[in-house]
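Shown here is a partial selection of chains from the complex, left in place.
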């Protein structure tokens, strides 16, 4: 019976790679529904994402692909599976709400296991959608104590992705190291402009004519993680920083959800502090 | 010695096509610098654009590729060559001027053989750039007589592409049939909105909040040719149609030049009334 899989390969570029990979697909009798490749000139790294259909065993396909690519290569044969995500939030509802609506609509290829927040503000909204809301306050405890509680709460889920939907706390290197390449954040500025606190206030004070938002993976370097998607909207002198903040919400939520869908569809490769988005 | 070529293939999709093509490249010892493919689901047509480097004979490469693709396939192995273009214009200078500046700067991989116009307005501008200006007035003669003169003027050049840089006359089916897939036009609206005369006036009267421009190949169906590139800018109630026209010029010229560069770089496949742009 015909199955479908996403095949993701990233490795050192090597002469004949496309030929060797397509030969494996050919030998397996697979149809290539879509195929995108990219070679990064600086690092000479090769990236490929193929969607193949046919009658195959994924382990065997993965093994045979591994044989013909350079050692140390990342080969993933992914058959359809809903990913599991947990959302971290604080008190703003627009980004979280956008994800909840999409989830309820069946648009996201994922299950939301829980929403964890350091405020209680969003409890009501989350529970309207019958999703567990976990309140972990951060007051009167150290950052480390708070993150320990977070980690304990997360532990019980087998998480593919953590989505920071306007989670207004900084995560420590320790926390991030537990979820390497698995934390997606929306930053409320057109990075790398306005790193740090209250980007809209900074934007207002600088007098910019365009504001934006940036979805990126979280790494140890705050606001320096690999960017997945960005977008902008025009502003003018009539906008004070609260107007910018209000207008910015629409960009934030749309950019975050766009990045989330890209990640859920296995379209994003992390390459150092950059991304390849197919 | 290492050469470089663009390999363009479009054909009926067929099992094993990527494997067979990449095998030819592999057997020739070619490096694939970049490679993009697309299969149109409706028509089951396959499109590929590869840039390859190596030591090869282009005729032999082309022949060997032809052997492994379905009959009737379009295979082109294009080694670097400056294309020859002629620009048709009327009286507006922005789109023409933009191309002239890029040409003078060496940005365009093309030689401008001549500018032909049905008005004399642009003579001075064109001659500043030491490019032949050919004035073929259209007054007091029939459309057919005018086009005959045009065709005669064009005949002496071995043209790859005709660029209509705000050429304000409609070309007949007869003229177009002489340059199938070789005429590039900029339409001053976001097609298919505002087909026909004075799109800015139509846009103003409709009260739109965004205007745009469309670069497309010219076919017998006026304003219905395959679209290559489009872009837009916001307008508001303070714009009368002349303000829209003025603001629109920047979009027109940038979109036309973007499409021109895409075509000169062999990045555009025509597929019925659509384009595949790699």
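As written, the chain order gives the labels A and B, with residue 1 at the start of each chain.
FYI, contacts are C-beta pairs under 8 Å (C-beta built on N, C-alpha and C of every residue); 3 or more make two chains touch, one makes a residue touch a chain.
What you are looking at is a predicted structure, and each value in this text was computed from that prediction instead of being measured.
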item: Identical protein chains in the complete assembly, only 2 of which are shown; value: 4
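The criterion applied here is as follows: only the chains that are shown with their structure count from here on.
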item: Separation of chain A from chain B, taking each centre as the mean of its C-alpha atoms, in whole Å; value: 37
item: Residues on chain A engaged by chain B in the complex (per definition of touch); value: 15-16, 18-19, 22-23, 25-26, 29, 31-37, 39, 234
